[in-house]
Structure formats: structure tokens, C-alpha cells
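The complex is shown incomplete by one protein chain, all other protein chains being positioned as in the whole.
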Amino acid sequence: MSPKPKVAFFDFACCEGCQLQVANMGEELLDILGAIDVVEFREVMSEKWDQNYDVAVVEGSITDNHAVERIKKIRERSKVLIAYGSCATIGGVNGMKNNFPLEEIRKSVYGESAKFFDTIPTHAVGQVVKVDYFVTGCPVYPPEFVKVLKCALMGINYEVPDYAVCVECKLNENVCMYERGLTCLGPVTRAGCNSWCINNGNICYGCRGMVSNPNIKGAQDVIARYNIDMDLVQNKMNMYNKCRELNKK
Amino acid sequence: MKNLILSKERFEHFISLLAKKHNVMGPVHKGYDNFSFQPIKTAAEMTLKYVPTIIPPKKYFMPQYESFLEYDKTWGENMKAVVESEALVLFGVHTCDIAGIKALNIVFSDRPRDYNYLSRKKDVTIMGLECNEYCDEFASCAMMNNHLPDGGYDLFFTDLGDFFFVEVSTLKGDVIVEEIPVFEEALGRHFKELQGLRARKAKTFTNEVGIEYQHVPKILSDTKESLIWNELGDKCLACGNCTNVCPTCYCFNIWDEVNLDLKTGKRVRMWDSCQNEGYAKVAGGESFREERSARQKHRFFKKFKYMVDRYARFFCTGCGRCSRTCMAQINLKETLKKLKEEYAR
Amino acid sequence: MTNRNVQINVEYLTRVEGHGNIVVNVKEGKLEKCQLDIVESPRFFEGMIRGRSIFEAQHITCRICGICSCGHTLASIQAAEDAIGFTPSEQTIRLRRFLLHMENLDSHLLHIYLLVAPDLLGVPSFVPLIASHNKVVRRALRLKKTYNNVCDILVGRHIHPISSIVGGFTKLPRPKDMDAMLDLLKGSRPDIEATIELAKTLKFPDFTRDTEYVGLVSNDNIYPMLMGDIGTTDGVRMDKYGYKKITNEFVVPHSSAKHTRLSRESYAVGALARLNLNYNKLHPKAKEVGDALNFKPKVTNPYLNTVAQLIECVHSLEESIELMEEMKKTGLNYDEEITVGLNENNVIPVKAGSGVGAVEVPRGILFHHYEVDDAGIIQSANCIIPTNQNVNNIEYDMKKLVPEILDKTDEEITLALEMLVRAYDPCISCSAHFLNVQFVNR
Partner (left out) sequence: MKIQLKDSLYTLVRGKVLRTRQLTELEKLFEIALPEGQSLDHEPGQFVQVSIFGVGEAPISICSSPTKRDSFELAIRKVGRLTRALHELEPGDEVGIRGPYGKGFPVTLMEGNDIMIVGGGIGIVPLRSLINYIIDNRRDFGKVDILLGCKTPKDMLFGDEVETWQKRVDVNFSCTVDRADPDWKGNIGLITSLIPGVNLDPNRTFAAVVGPPVMYKYVIQELRKKQIPDRQILVSLERHMKCGLGKCGHCQIEHFYCCQDGPVFSFDQIKDLEGAI
């Protein structure tokens, strides 16, 4: 029998909620642990590993120079790198920082002590090193995480669905937010979460990133019909998706 | 075939008894004029005057997600072709949705036959319910001639005030009316009231688009190059709502899901949509319908031409769901009207 | 022994939430340096939330922390509603109290089983326990899953709850949902009892240091979690708007978390502080368990925070069952379900104002403070996290502890310190975000 793959979990700037999503899987977690050897997982383990990793699972955004160095080292030591959670895959809420000049936001939080705190514009992990698998979502949707982990272990690729949240939302027979007179980011956001937020009465905030080929003009028409200020929509879109602007450069 | 009546006073009793013996699904109000077929136990949970449900009853015939093959690396004895099926009674299915089920029956009974669909179909009892009034401005059931019962159900209910007129259409239906003895024989005056309703309906259910549906295939072929398709493409968000809610859309995708042991797994299929980005992509990455306009056009042609050429049956039931659900306001009736105008020119 | 040198440098403390280092330097028996460095990258939540709608505050600030996301949610909502002058309904308050209990159960159990138990059983993590104590591990995962499932039903998910927002809930549980939640809660009783039995067998280090304990206090008979004034074991009491006088935040260079102090050099918050302040208001069953575990407030051994958490678990479980049973009996008013969207401000009227939320979350008292303009746009925000309030206290604990255990090996000292920090159940990624710096030199 071949040895179990060595898997390590790492976190950068994030809330660590995605790691907890994994810990929250209950006894199913033991099935996962039967398939892999977790060699590092700082939040719940004290064990350390000094060799290479078969799979590195990375949560969080890259927000300072120290993190850039650290993620590069992790990448060098890992055969496969999975970015999980919106912070890692698209920058997530940490990207909102990029709405402000760096100096200004540093001073606003730490005042005179700002000099102690190094910071760079928020980057998604994939904007710093090569990422093999993406599990988006804030937090990650556990069934998708398991699916991606299995793909990684089998060495086959996983593609994040490139159709709108609406597809899944409709299958769940939710009353459309637009029908309720509300605007929702579902039509331009990638599915894969089983329309989690809308199932629970809230709108989609776009945490899974945008579909690859959104009909921008069509979406603007729809939004205009509901008398919604474009700035408001842009602002909402930037809650999770601000970092995509770094791709354009 | 026989005809019965069910007095309104006994209706609640009928549903309760039915629900004791069977898994009953009926139309349930979800708020904001939205309805959905859901499991019910009592008549009170249902809303019988409803506009078409968000998802049509096709969900009981071809589940959104279904595993159909369980297998492992050995490809040998451990391979099992499976179907998951539950005996169900669907109560309150409108004639448009019955037409949708009939369309799906044709696709899945066409050789090679799809046993997963067919074994599930065998398990479903359909109790239709007539629309006495017109539902809303999106429907075009009169144009498609689907506003009157025309088979495809086991029992058919028509609300005639203080009683339901009940048409028993199949043996399966007959077994149910025998096992739940709440029905009475239909008499002459009952038939008369039914005829009265149908006469009234003839006045309100009139062709909504002003095109004989038999002419639509020709209109479409002649407006293939029309700019109207580009207009639809500009509006369309490619969210796939129109196909997911369509009672005759049946496209699906297939993939494998491995269990955590990485040794056993299953093959599953799930609804897919010709509107989704990747639907018509081949391995090399080329997509045969890259433009959203081409995808919308494909949808219209599929409903009104391709399937007519193949099965001599229209795959639009006139339920109006696609227009009702479209946030970009792509409207089937309006589009047909525009195409007709262009065709006439 | 007294002349020995000790150099401890724990980089990336494990089994805590977030990144922290311990640095201890003893030279010839004299403690020269004893620090808990918080090295989490700052995320600037209070800075980046400026200019956003008050209705987005909860959605964003609950993402400060994955573990106490429901706690942030509730503190944020309280501050936001306070700022715009919205009074939640009785039903909403009950459901929020219920949610806070779920947060408490989930978080405490994670801490007790996955973070602390390995120390007490002498292993580096729960992974070896899968083989040696399989039943215990399964019970831990099962318990966590149970309370997560309750959260799934109530608010969509435990991490970053979906339906709990300013104004109330976007989706209210139906009768069958309430039954399902009750079944889950009642079904977890045997596992909680087994946890108590396990706790009786565990031995905690013997160490005490008297400090000031801070938490919510109230005049009614409810064990204060969601609402109340701020009170301390040194006798301070004030309303929640005075929170800045309590916390006295100051920045120290070795830490991206701000430190706090009140009547003495430091103070502590958390389960231990709450029990020291409000032990008599616990559910009778929780008090029974407290007695059985020989817990007699005022308790000044920080390691016993873990025991305090377990007692609170019993309280949260029993009180949440009672709350849900009452709600099931009276039924819920589904008209209170609210809808949100981008055009949110039409639903609930807004006005300019300033609001504070003070909520007891698993690790202690959490403050959120917002100022909004008349369009409901956030002008400034401030969040003071329990772990921040504890960091200073932890350092003073370490300063007292190290000289007491200098006769032990470096490894033993390191472990004792790590265990001490873990006992506080620090939530470091939380504590690394602050705003509104008031540089305090005393």
C-alpha cells in the first residue's frame, strides 16, 4: 500500500473560519483523516513536519512582505497547493483594504504606532504563487472542499463552476430576490455553494468571485430597472472582489 | 374511464386519507406569488389556485441530482446500475405541466430507453387539476392548446364550485378512487356544469400571441438571421433560469464522484443548461454556441422546431415559467410576436 | 537552580486561533523578558468598514473571526441597532440569546476537546487520540457537529451566520425546524454528561494569581450574556457606553494586538470571569456540575478557565432547551421575517447616531462601536476583542509563573506557558484588528 499523502494546512490573513469548517465536519472528518496524513495544522495540532508536502491547503490573503516570503517557501515545498476560502482565492473581505490608500488606513487603525505594522495591498494567494486548486467561498462549502481534496489526491483537475449562483438557487426553489424587489449578486457570481445565503433569506454577496464571462451590460440594465444606484452595486461587488483589479495590471 | 364527483366537504378528508397511504406532493405557497410542489399531509397546506410552481413537476421524474452507477476500480462485480425511486402522488398538476411530462416521456422512452426515468415514471401517480381562470400575462397555454385536459394523468380534477368533477383516466387512478371511498357518481347536471365551465373558458383562454402554433417552426426558420436574437443575447445573463424552470428541458451533465477511500465511487447526472458557459464546449475548448444570442436562439428553436422535427411535438407547453423567471425580462410571447412581425415583412 | 538561564522562543504558538509567539528570557535566575507577541498580520477591519452601510457591518465584522463569528454578529448588530435607534422585538432577542448559547457550546467544546485535552493527556494534538481515545474524539466531533447543525437550521451556518442581521432574522425556524433543533439539543445531553465525567479525571496545574475579573452584570436573574452593564470583581460598574474607560487600550510594539488595563496592572475576561461574577445566576443544573467539579468562586487559577467553560456549556445547553421549548409553545410570528438586499435602507429607517454593542462571547466581553451618518453610512468603527483584553493579563500570569517553576526543564516550562496561554482560549486573529487608537501611557 502506498503511504498516505502528507497534507498540511496553513493560514495567512483570515479569520480561520475555513479551517474550522473542516474541523466542523464531525465524524466525517475521521474518514478524511483515514485517507490523508495531516502533518501540520497549527490551529489544532502542535506537530511539525520538516519535509515536503504532497498537498498544502492554504487559507487567507497575502497582506505583508513576511507573508509573501512564507507563501513562496510553502509553494516550494508543496507538490500541490490548494487555496481555500475567499481570502485565499480572490482576496475576499481583506481586499476592502485596497479601497483606501495604505498609509491612510494604517494610520486610521494604529495611529502613531502604524510604523510597527508592515502592510502591502491585499493579494489573493494565486496572485503571488501558482495555485493548483481553488475552493472559493466565505466560508468554504464543506462538500466542495471534500470534492476538491479528492480531486487533488487523485491528481485530476477541478474546475470551479462557471455558471451563476442562480442555477443552484432556482433548483432550490427559492423565491428570486429580484421578484422580492431586491438586488442580489447571484446572477454574476460563480455557483458551487448550493445558493447557501439565499436559501437562508439573505442575498448573494459575491463571495465566490465572478463568472468568467458576465454580461456586464445586461446586468446593468437589470439593476437600472430596479432603480439601484450603480455605486452601491459596485461597492457591494468590491466587498469580496476588490482584488480582481490587481489582475488587470 | 369513468367520471365521478367529489364534494368539497369531503375534499379535506380525501387528501388526509390519501396522504396516510401515499407520499403526496401538492402546490404550496412560498410567498410573493411563488409556489412549489412540496410534500403535504393536509389539504390546508396546499394552495389550489396557483400560478405555475417555480420548478415544474419534472423534478420528480428526473431529479436534479441522481446517481445511476456505483462502481469501483475493478470494473467488475461491484458495478451496480441503480435507480432511486419513491412511489409518489402528485396532486394538483396543471394541464400545462401534464403536457410537459408527456414531452419528457417521449424523450426518455425513445430508444435507447432510459430506465432510470421510466422506472421512476412508473412510480408516480398524477392527479391533474384544471385551471378555471387564466393565471397571468406570461402564460401562453391557449396558444399551445394545453389549457384543456388531454390525457397524461391518472385522475383529473375540475373545481366546479361545491364539488370537483373527477375524471378517472387509468387503472392506477381507478385503484385510488376505489380504495378511498369518498367519490360519487357524476350525474347529468354535473356534466352540464363542466360543459358550462369549458364554454366560459373558451372565451378567456384565447390565443395569446396571435400565431397558430403550427406556424411557429416556419417563422423561426425564416427569421434565423434576425437581429432579434442578438437583442436577446445582449439582455441575457446566462443564469440558466429559463431552462431549469422549463417543464420540457431535460439536458443533463454526467460526472464521477469518488468516495473518500478513493477506491469506490459513483457516476451521477445533474440538470444542465444550454445557457451555461461551457455547455457546448468540446475537449479542445471550442464552444459551438459561444455567443449568448446563439444559446437563446437554440432554446427557442429547440422548443418550437428541432423537437417538432424529431418527435412531431412542441416542447413549449405555454406555462410561461421562462418569461416569469427571467430577470432580464426576456419574454417568450413578446419574442414570438416580434419574430412574426419580422416574418410578415 | 536559581541561577539558571532560560531562553524560550515559541514561534507560532499552536492550537490557538491566530498567530502568537511566546518569548521568555531568564538570565541568572532573573526574569528579563516575558512576552506574548501577537504577530498576526493586521487586517484593518475598522479602517476598511468606513464608508459602508451600517447594514453591512455585521456581514463584514463577523468575518473578523471564524470561531466567534456568531458573537461578532450579535455584538455588531447590537451596536448597529443602537446607532440607528432600532429596537429589536422580544422574539428576536430570544432567538439571539439562543444563538449565543450555540456559539458558547460550539466554541467551548472545540477548546476543551481539541485544544486543551491533548495537553492534559500528554499528546501533541487530537490526532494521536484518534487511535488511543477514539470514543472521546468521536464524541468531541459529534458534539461540535450537533451544535453546528442547530446553527445551520437557525441561521444557515455557524461560521459567518447568514440569516441573523440588523433588524432581526431573514428566515425564522418553522415548527419542524424547532423540533429538529430540540431533538439535537436533547440528544446531546449524554455526550455532555460524559464530558463532565471526563473532566473529573483531568488534573490541571496548580497555579493562582488574583486579578480583576470583568464581565457583563445585570440586576435581573438572567445569566447576562447578550445584555447588561459592565462590572468587575473589584467593584467597578458602569453602562456599556463607558467601555473605553474599562478597556484603556494601549499599543505595545511587540504585538499587533492592543493591550488593556483597568483598576490594576491587568484584568481578565472570559468564562472564568463570568462565573466569578455571576455564578449564582447559572442554571441549577450547571451549578450542580460546578459543585461536582469542586468549582468555588472566586477562582483565581487561570488554568481552570477550561472547567468554567464546561460549566457554562451545561448552562447554555439547558437554558437553550428551555428557550426553544417556550418558543415552540408560543409559536413564532413569521411576519417578523425581514428581507434584505442592496436596496436595504428602505426596510429599516436610519438616522445618524452612535451605538455600542457589549456581548459576552465565549472568550469574554466583546465591544463593537459604530458611528453612522444620516444615510446610515459608517463614519468610524471600533471593536475591542476579549483576547486583547486578556493579553496583558496573560503576560502578568507568565511573569508570576516562570519564577515558580524555574526548577523544571526548559521543555516543561515551555509547555506550562503554552498551556497557560491556551487556557485563555485566545483568539488571536480577532485580537489583531482594532481601530480608534487611543495611545495610553500610564
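Chains: A, B and C, in written order; residue numbering restarts at 1 for each.
The rule is short, and it goes like this: a contact is a pair of C-beta atoms (placed from the backbone, for glycine too) under 8 Å apart; a residue touches a chain by one contact, two chains touch by 3 or more.
The model shown is predicted, which means the values in this text are computed figures rather than measured ones.
Within the entire complex, contacts from the absent chain reach the displayed chains A, B.
Residue B:Asn253 is the one among B:Thr42, B:Gln195 or B:Asn253 that touches the chain not shown.
Residue B:Val107 is the one among B:Leu17, B:Val107 or B:Leu148 that touches the chain not shown.
Within the whole complex, the absent chain has one touching residue among B:Thr42, B:Ser119, B:Gln195 or B:Gln329, and that is B:Ser119.
Across B:Leu48, B:Leu197 or B:Ala280, the residue that sits in touch with the chain not pictured is B:Ala280. Among the residues B:Glu12, B:Asp33, B:Glu84 or B:Asp222, only B:Glu84 touches the chain that is left out of the figure. Chain A residues in contact with the hidden partner, per the touch definition given at the top, are 150, 154-157.
The set of chain B residues touching the chain not shown comprises 68-69, 71-76, 79-86, 107-108, 110, 112-116, 119, 224, 250-256, 258, 262, 265, 267, 269, 272, 274, 279-286, 288-289, 294, 297-298, 301-302, 305-307, 309-310.
Methods note: only the chains that are shown with their structure count from here on.
If touching chains are joined by edges, the resulting network of the protein chains shown is an open path. With chains reduced to the mean position of their C-alpha atoms, the one farthest from chain A is B. Taking the mean of each chain's C-alpha atoms, the chain whose centre lies closest to the overall C-alpha mean is A. Note: centroid distance chain A to chain C, computed from Cα atoms, is 25 Å.
Taking each chain's centre as the average of its CA atoms, chain B and chain C sit 51 Å apart.
With centres defined as mean CA coordinates, chain B is found 37 Å away from chain A. Annotation for chain A: residues touching 2 or more other chains are 180.
Chain C has no residue in contact with two or more other chains. On chain A, the positions that touch chain B within their shared complex are 31-32, 34-35, 146-147, 150, 153-154, 162-164, 166-167, 170-171, 173-176, 178-180, 186-188, 211-215, 217-219, 221-222, 225. Listed in rising order, the residues of chain B touching chain A in the complex are 30-34, 36, 53-55, 64, 234-241, 244-245, 257-258, 260-262, 271, 273, 276-278, 292, 325, 327-329.
Considering their complex, residues 11-21, 23-27, 29-30, 33, 38, 41-47, 63-64, 66-67, 92-94, 96-97, 99-100, 105-106, 108-113, 116-117, 119, 138-139, 177, 180-184, 196-197, 199-203, 205, 226-228, 232-233, 235-236, 239 of chain A touch chain C.
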